[in-house]
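A single protein chain has been omitted from the complex, and every remaining protein chain is retained in its original position.
Just so it is clear, A, B and C label the chains in written order, and each chain counts residues from 1 on its own.
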Amino acid sequence: MNLPLAIRLGSTFQSIDVESGSSGRLVVQVPGESVVPVLTFLKEEGYGYLQLVSCVDWIDRGALQLVYLLSCYTEDEIGGEEGSQEVFVKTNVPRGRASVPSAIGVYEIAEPYEREIHELYGVHFEGHPRLTPLFLERDYEIPPFRKDFDTKQYVADVFDSVPPVKEEG
Amino acid sequence: MRVLWFILSPLIALAVGLFFLGLSRRIMARIHWRYGPPLYQPLIDILRQFTQKSVSHGRLFDIGIVLSLAGSIVLIEFLPFGGVCPMSSSGGMLVILYVMLLMPLGVALSGGEAANPNTSIGISRNLILAMGYELPLLLVLLALMTRYETISIVEIVSAQREAGPAFVSFPLVLSGVAYLLILPAVLGVRPFEVVQAPQEIASGPVAEYGGPYLALVTIQHALSLFIGTSLFVNLLWGGASNPVVLILKMLVVFVLVLFVNASFPRLRVEQAVRYLWRWPSLAALAGLILVATIGR
Amino acid sequence: MILGLLLTVAFGGALLTYLLGKVSSKLRDWFAVLVSLALVALVVSLYGKTLSFPFYEGFLGMPLTLRVDGLSWLFAVSASAIGLLSVVFSLGYMKGKDRTSFYYSMLLLVNAAMLGVVLSGDLLALFVFWEIMSWSTFLLISYNGGPALTAGMKYFVMSFVGSLAMLAGVLTLHGSFGTLEFGGVAAGMSSASPGYVLAILVLFGVAFWTKNAIWPFHAWLPPAHSEAPSPFSAVLSGILIKMGVYGFLLLSFVLVGLKSFVSLGGGSVPFHTVLSVVGAITILLPTFIAIFQTDAKRLLAWSTVAQAGYIILGISFATSLSVAGGVLHFLSHAVFKALLFMVVGAVEYRTGGVRDLDSLGGLIKRMPVTFVVAVIGVCGLIGVPLTNGFVSKWLIYKTLILERSPFLAFAALFGTWGTILYGYKFLHNIFLGQLPQRYEDMERAPFSMVLPMTILSVVVVLFGVLPGIPLSVVDTIGVSFGFESLDVSLWGLASDSGALNTVNILVAVLVGFVVVWSVFRSGARGARVDQSDSYAAGAAVPTDRYQYSVRFYAPLRGMVAPYLKDLVDSFYVRLAGWVGGLGDGLRRVYTGYVGDYVMYIVLFLAALIFIQTTWSPW
Partner (left out) sequence: MDRNELMKWIKAPAKMAHKYSLNAVYFCTGCGIIEVPPTITSRWDAERFGVVPSATPRHANLFLITGYVSVKTLRAIIRTYEQMPEPKYTVGFGSCTINGGMYWDSYNTIKRLDKYIPIDGYIAGCMPRPEAIFVAVTHLWTLIDKDMADGYKRYRKNYAAYRANQEMVLGKLEWPPLFPKETGTGTADGAAMAMDVASHTTGRTG
């Protein structure tokens, strides 16, 4: 019996709500601690490919939203009537103490994405082998991609304070 | 008169070599459907490189490149230059073969001192490629030396003057074909430009050469173009009675090789050696066997 | 009398060194150097004399005589000179090692045995000294224990087979001619049938080829050289191998005589051409194997096998030029190979026993003198003009080409390019490239090591620039063999079909160098930078990871490696395994029950009776 994926998901996990997003995609809202179980469930369902992990800073709601985009390339019908090729898994994390279990156990590919999010958003991923810096050369108190990071002030402090080279003599 | 040639022949060789270099850049540009630099561009490059101040990696780094250029100048003294050969009486073809290995060895020593993997990879490719074209080249030279029963290049040239160029006499036509097939490799031209590949190994052994070092390398490149073509013309096309005819013959051969340069991508080292050890070597071997058995 | 004195000094010195070692190591070291010095002086004083001196009667009723002539003088001088230099070298090398007095006495014993072999006047003395040389070499090869023991055992078994063949040869000669003295044997051999001469040649040849590590019998050399202590492998590779060459020269030109040696074998395939083909194979195969070695001493060992091919090719081609080239190449190879082994010894001494080509590099910054000496040695090995290797190879090539055998010449010439590849790999992986962090503060090689190396490198260049010096000695040897003399001039060969003139080349290279150097110095002069300021695509140079030396000729390896399996060596290993199995099978005969032994005796007696009664072949 291949009940549509949305119903099966709803039945196996309690505190999640599933609705269909644009162009047949499924959007699954998940609480922080049950991200990994949902990902493993979807992986067994055939969504073997994690396209990306990204992060949105909802500063007014005081939350960082992590978005996992999964897709499946097998031919047979997976989800509901026309089969949803992609699934969004979203989870909200408090801005102050942002920490989520790492998805590397399920999808190896998540490693660089999580490193980048850690560097630019300051979200800590438990169980991540190396959360070392990836792009940035310098240290930042407030991770640069957060909305409360004031770039103009930072540029004034760091780059404009560098004196131009005066011509001696 | 001969003493004059001791000084004159390297200078003419340098002039001809630079002319070849400028011509090759011009012809390559024309084939690419663009104007290309003026013919005297290599001269400008050398003058610019001489006045630039670059770094040195140690005394061996300087001595190696100078030794290599001195080796090519000595080699030019051994080559007959249209009717006159400054150093004809001391060793003949064998010394030419051995001094020819002095050039890559000098660059190899100074490149090694530059302590850069690009140079080391370039040098190992240079030696492997040299071993690649050395096999057919040796077979061709041995066929010539056995055919004319001498190890002196001057006698090979004079023997060809009466009996006509070696390229057309029966057993040696195979050796001539083999030598022509490996000439791009001897000159280090495009299909076999694997040693100074700019994209892969930052121009190989010369990656660390700045100002004056680079000038010497450009001069060395010009001289080696001259040596490669003049050796081919002297050995297989009967040399020439006067320098002008020799240079014209060399020009024909060089332009022919340039078209090969323009139409082939760069090979990997093992592909180049696999090619060099297959058809050219078979032709050279057949030529040698024929010469050793029947060709008197 | 001088010969007798020489031998007593040599053998007595070896014994005394061991005893002095008990007293004080300093005294022993200087005594060893003194003895070697005395030997060199004595041998040099014998120049040009041909003496004979029966030094011991009563050995099976035959006198053991010593004899010196042009050929044996050349070998004696080079043996004693290189022996002296290696003793001086091991003063520094052996500091702090155990059993050094045993090492020094063995080294002097090997030196003495070599002099004995070379100066012996008859085949019996030759065989006696040959045996002493063999087992003392075994003791020295297995000096380091562990893998050196198996290498020594492999050497011992192969040279033992050779000695047995030689013993058989000596006995047959004694049986047929009654005397073992060279003159008598030569007289007898000239009247002997070609088949008999061929048999004698093969019998003695097996002994000399195993010692000289010619292609089918070369299996013992690479492990033996790389496991022996470096000063001794300098002697082993430089001189001790060449005792096979001396024996071969003695056999083919003195005993058998030139004319019959050349006309030997079937008309179409004369014996000496077969030998030169074997020589050519010995050049090519080991050269390619040497290219892919990663242990410095093993690379040099394979190169020794290859260079021995040149010598055999030269000698067995049997024209005046080629024999001169072969003997001269023996001399030059002895010099530059001993030099290269000493260089590896110096590097080993300073880096604490490391000789793996993959983990060294950049040592020119810490050991510049050793590098200069190594470059001269490698140039000699390759045969770059103005080194002694070039002169001897030039002679061999010229005669190979002019005597209408271009394929042998091709093998020799192509072998030279292989030599360039492994010669440059040896230099690059040890001395050039990035200096590893751990060798930052390594001091230079000690003076006791640098002195012998500089002397050898001076000899390499001197004989290259003025080849007349060694050529005149080699020419007298050629004349004593019955070849016509070469018109030797101080700086080369002034013969009609292409002369060699090294002074011209020297002048040309020097002038060219001076001109180019002045032009180069006219350009702007840059600052001297260290190895960290090198192009790394905009990044800083990582320490200890910016060196290309592992799998140095990887592209070539893919093409050539399948043909490089050492079939001969694997054959020997299988043979050893088979013999082991045979021995194991025989062991089962001894079951340990007395009853079985009684049964064997009864069966044996029954068989005897049966044969006696029913079948009498006589």
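Just so it is clear, a residue touches a chain if its C-beta (ideal position, glycine included) is under 8 Å from a C-beta of that chain, and two chains touch if they have at least 3 such contacts.
None of the values given here were measured: they were computed from a predicted structure.
The chain we do not see here touches A, B, C in the full complex. Here one chain is not drawn; of B:Val55, B:Leu251 or B:Ala292, the residue touching it is B:Val55.
Within chain B, the residues in touch with the undisplayed chain are 25, 29, 32-37, 41, 44-45, 47-48, 51-55, 118, 198-199, 202-203, 206-211, 214. What chain A contributes to its contact with the hidden chain is residues 133, 135-141, 144, 149, 151-152, 154-155, 157-168.
On the side of chain C, the interface with the absent chain consists of residues 526, 532-533, 535-540, using the contact rule stated above.
Keep this in mind: only the chains that are shown with their structure count from here on.
By the document's definition of touch, chain A and chain B have no common neighbour. Separation between the centroids of chain A and chain B, computed from CA atoms only, is 61 Å. Remark: chain A and chain C have CA centroids separated by 71 Å (rounded to whole angstrom). Those residues of chain A in touch with two or more other chains do not exist in this structure.
By the touch rule above, chain B contacts chain C in their complex via residues 49-58, 60, 62, 65-67, 69-71, 73-74, 77, 87, 89-92, 94-95, 97-99, 101-102, 105, 108-109, 112-118, 120-121, 123-125, 127-128, 130-131, 134-135, 138-139, 142-143, 145-146, 149-152, 202, 207-208, 210-212, 215-216, 268-270, 273-274, 277, 288, 291-292.
Across the complex, chain B is touched by residues 362, 364-365, 371, 375, 382-385, 390, 394, 397-398, 401-402, 404, 406-407, 409-410, 413-414, 416-418, 420-421, 424, 427-428, 431-435, 492, 497-502, 504-505, 508-509, 512-513, 515-517, 519-520, 522-529, 531, 533-537, 546-549, 552-553, 555-556, 558-559 of chain C.
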